[in-house]
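Every protein chain of the complex appears in place save one, which is left out.
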Amino acid sequence: MSKEKLPYFLLRHREIPDLDNLEVYRRNGGFQAFEKAVTQMEPTAVTEVVKASGLRGRGGAGFPTGLKWSFIDNKNWPHYVVANADESEPGTFKDREIMEGNPYQFLEGVAICAYAVQANAAYIYLRGEFWDLAARLDQHIAALEAAGLLGENLFGTKYSLRIYTHLGAGAYICGEETALLESLEGKLGQPRLRPPFPPSYGLYGKPTIVNNVETLTNVPLIIEKGADWYRSMGTEKSPGVKIFSLSGCINKPGNYELPLGTTFRELIFEHGGGIPQGRNIKAIMAAGASSSLIVADERALDTPMDYESVPSVGAQLGSASVIVIDDSVSIPWLIDKTTHFFRHESCGKCTPCREGTFWMSHLTERIANGRARREDVELLYDVASQIRGKCLCALGEFSIEAVLSGIERFRSDFDVAVGEIQVAAQVEQVPASD
Amino acid sequence: MMAKMVSLTIDGKHVEVPEGTLVVNAAKKVGVDIPVFCYHPKMEPVGMCRMCLVEIGRPMIDRATGQPLREEDGSLKIQFGPKLETACTTPVSEGMVVLGATEKAKAGREDNLEFLQTSHPLDCLICDKGGECPLQNLTMGFGPGESRYLYDEKKHLAKHVPLGELIYLDRERCIQCGRCVRFQDLIAADPVIGFSQRGRSLQIVTYSEPGFDSYWSGNTTDICPVGALTTTDFRFRARPWELRAAASICNHCPVGCNLTLNVRREAVSGGKWVVKRVMPRQNEAVNEIWICDKGRLGYHFGRQNAERLKKPLVRKNGELQSATWEEALELVAERFQGVGSGLITLASGRLSNEDLFNLGKLTQSLGGRSLLYTSMAGGDLTTQIGFAPGTNFADMGKESAILVVGSDLEEEAPLWWLRVRQAAKRGATLIVLNARNTKLDRDAHYSLRFPFGMAAAAVLALVNALSPKRPELPESIQELARSNELKGAAKAFAEAKDAVILFGSDGMGLAETQALAQACANLLLTTDHFGRPNNGLLGVWPRANDQGAWELGWQPSMNLPADLAQAQALYIVAADPVSDDPAYLNAFDGQKFVVVQDLYLSQTARLADVVFPAQSWMEREGSYTSGERRVQRYYPALQPIAALPPRVESPGTRRAPLLTGLRAELDGPQADFAIPAYLAEKLGFEGFAHASASLVFARLAAETPSFSGLTYQKLAEVHEQWPIVGRADMYYGGTAYENTQGLGAQLALAQNGASLLSWPQAADFKLPKLGGIAFPITRLYDRGATLMHSQLLHKRIGEPYIVLGEQEANRLKISQGGFVRLTFTESQQSVVVQVKVDKNLPERVVLAPRSFGLPVSGPTPVELKSAG
Partner (left out) sequence: MLAEKYAQEIQTILAKYPPDQRRSAVMPLLYLAQRDKMYVNREDMAEIAEILGITPTEVASIVGFYSLYYEEQKGKYHIQVCTDLPCALRGADRFMQELCARLNIRPGETTADGLITVEPVMCLAACDKAPMFQVQSGAGLSYYENQTVESALALIEQLRLDAARKRGRDSHV
């Protein structure tokens, strides 16, 4: 892997000032890809290019984007595109930076996707907290309409497109694509049964493509520069660049746009400047609160961050929200944080997640606060195992990752917590709040 | 087209089911019970509770050849997934292997039950559901022996939350399966309860006014798999295992919902049997497993309360005084003798087939006239081109058309509303043709409005759009007649393979409904939609057995007040005309001999010379003929009121207490069919049975062509129904009772269609420039003598009111809840009444709910003035 710094492709605003101005964006090649698609390409040809690029969904699941687009049901109309801007995974803050700094590239990606599946309406579902951001996106959309880049008969063709923003109101589960669609329909954000999947039964029961903000932001460059160019970056099975959100015990937290396959070591120690106060790295969570805890040994640090390699250290890349844990952090305290998060965010639809996250949070609270006994750790492990494989959606399934891996890989921290090993508490441990 | 069949094995049993069947249902069909909480066979699966987890294997396919891979022994190679799968969301596939009893599957269930029990209170001992509770049963069957959840970490929630005054919620017991919420949304179309909050705080709420505002709310207590939802009527009243079950039929409307009356003996009631609750009994051709709240909660009039008449009354010295049966029967026999054509017997469709048969026969023997007390005509047509045997709403779908005309169907016959709506959801073309907007319009493909008073003309307009023999149309209907919507509806109706018409009496009286029925008959005949299954005319009658009365030859008088006034003797049974319209008072001038037979001392009974106390339907046997022409038996649930202790035979579990035989000396109320038979005996007429309803029915069947061949045994026949409900596995279908006592039988059609094609009178009707016209409408919760005995419903019934349009209200400077003085132009009588505003009504229209004490039996001129 070359260490040469690539130019920015997604966080281009870091190099080009005022990229959130339409004029500036257009001067830098903006909306040429969209125009090329609409005026020179068949919709399916657009999908083929994206398929060939190997772009995979950046929201966490890593599903091949072009393949998803090709699943759109052409026997049922109209079609919709929904951009998933519900960015809510603890440790993830990349979509917000894209939409703030480089909004037009994202909107162009939405537009190209909509053209590829022949949708005439696209919605951007933003988490409710992105209130200011939504207002700015509305202005950008208005600017696009004024410039004739959105609206009726685009570029003199028969193709028309409108983009609308829609604010959520504080529910992590709405990042799950079917819950998001329910929410957009004005209902409780609870996941639907799948199948059917959104490309055949989505918004208002119509074929719908739901893609993450970062995923869509890749699309204009792929159309402009071609699939081969995109495949020249990253790894064979995980081509392209990815934004890694780096947070936790780290000197330089922030977003880092790097090729997929960059190692944890490079991200944490070269780009992130290492661990504060000279402490030692203890664990890594690669996919936010939904992660397993990776024991940060030499092998793990040298593992490339791509969709295939991360499982070799017992975790998933997910949304690439890398939370760094140093040796001052007690793992029982940490999993108490994550279980409280999932308990708060469980939609309540399925039994194991609703009851299991609630039960786990009681156990982690007792363990973290030193009120537990050894059997509570066993019980916690049992309860987490009992949730596994039974939930309706990924939220419940991921709620146990940190718990199980924490107990399996950092057992001594639990022994300390239940008083079997006496060690002075080292870290600030404020009880988690609900 | 027959669905493709798929074969699979479930726990080693071979199953063959249609493609698309869910694993849980395929299992049920071969007697394998897969536990469920959120799944209900009447609703689409949601996969929420995760209770139905099973191991599922599928044949492995060779990617190269597309052929299934085989083991060495030649059997199919089966691949099992890493996870358990939900049987309720997974459709069957060819060669599938389902394992529900493996250690892995059982562990999955135990895990889920442990999760559910972390929140659920251990209050089975005081829970109304205890004894018929799916959670209790499944925990006993599959649950862990003890809980590892710390008791003091349990979430404590409100246990007595009224969702309105009819249904209570226990928040601790709720397991968030969502059955109630989905039922209200998808089946009742009243999404007035919902989930609030999320995660473990997810809870049921209602924000409607009144709370849980739906006619269907009681059904949620049947399908609730725990004791979270209970009716106020039954809550804390008895334990399920104390209850015996008697099969019955609801007598509030012409649907004929199959019921089970749950009874027990009570010391507080002097050791008598008492009805504790009314439950739905499955009949997939009638009410499926549902009943409306009127049927569930409106039974109290039939109970043995203090106001019931217990002995005959005879007027002596101007006062009604208790008398013996012998004395009363003697007197009536003596006075009826020789009156001949001066006798009018007036009876309502509240009575059974047997009652009406004996009453009619007695009247005929005396030379008198039998008149049906009703506000709706057209039964002469439904007996001829009504629903043919084999007709079932459940079979109506894409190839059917359903026209609902002149009816607010949910108010008049709730279950038909539910079933028509479901047929529309299955693809049947639904045409709603009314003067005003009703709930059914939401599901209509054609939602057509005719001017008030023009129902028959509107149906003729449909005929006009289709038939070469075009009836003439009055002016006011021309606009509708010319509309493309109407033409489209007419075409869809004509082209449908099968078509039915439901006609009601919304805004109409006898004359108008007669014309409407005639117009409907013409449409059916013109389009050849009669005389075969899933075709024909259905009257949305005001009473349960009106269709039976018509079948037995009873007809209404087109001028009842005049007929009554001219009669010399009246025998009024199960009717209270004086309460309905004070105009009838004129008939009771003291000159004629009046006999009233009823449960209570009604306004009319107070004017009688002799009053016979009748048994309520829950105290005796009988049969009703539903609007769909299905004859159905009901069975005694209670011992009749009598001074002598009854001879009780010990009833078996879930069986009715048996009636005692007839005693030598009459005492207490008697069955409505028996009293005319006693009179016949006194009068020396032959051929009357009074000993039992079955004997009367045998004679009825022998003497009435359309009943020919029917017997009580035949009415008691059952066959397997789907879904299977009411057995030990109540978690599947809920607590609706399995039907073991009879699905009834549909009547053959009378062979007489000759006079049908004469065109009805459809004169023009215009609203006046001054004053207004009051149109009678039917409200489900009426103020009739029967329903008012259900105190629980009083708040929902409300005080008398009329409905005005917004413009009319504005013109009168009146708003919702205000009062108007309503003066009847003809009689100049007036009444002050409350106003409800419906923004969709035109000016000059006044809707007057029937039974609310307003003398509006058909379109009636009125004048309105604000009364503050």
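As written, the chain order gives the labels A and B, with residue 1 at the start of each chain.
Everything that follows uses one rule, which is that contacts are C-beta pairs under 8 Å (C-beta built on N, C-alpha and C of every residue); 3 or more make two chains touch, one makes a residue touch a chain.
Since we're looking at a predicted model, the values are computed, not measured.
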| item | value |
| --- | --- |
| Touching the absent chain when the full complex is considered, from A:51, A:68 or A:127 | A:127 |
| Of A:159, A:172 or A:359, the one touching the omitted chain in the full complex | A:172 |
| From A:89, A:108 or A:376, residue that would touch the chain that is not displayed | A:89 |
| Per the touch definition above, residue among A:246, A:315, A:384 or A:418 touching the missing chain | A:246 |
| Options B:9, B:208 or B:337, residue touching the unrepresented chain | B:208 |
| For chain A, the residues touching the chain missing from this view | 87-93, 95-96, 127-132, 135, 164, 166-172, 183-189, 204, 245-249, 253-255, 289, 321, 323, 325, 329, 334, 337-338, 341, 344-345, 347, 428, 430, 432-434 |
| Residues of chain B in contact with the chain not shown | 190-198, 205-208 |
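Heads up, the rule we're going with is that only the chains that are shown with their structure count from here on.
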| item | value |
| --- | --- |
| Euclidean distance of C-alpha centroids - chain A vs chain B, Å | 53 |
| Contact footprint of chain A on chain B as seen in their complex | 45-51, 53, 82-84, 89, 108, 111-112, 114-116, 118-119, 148-150, 153, 155, 175-176, 178, 195, 197-202 |
| Residue ranges of chain A in contact with chain B within the complex | 171, 173, 188, 193, 343-352, 354-359, 362, 379, 382, 386, 389-392 |
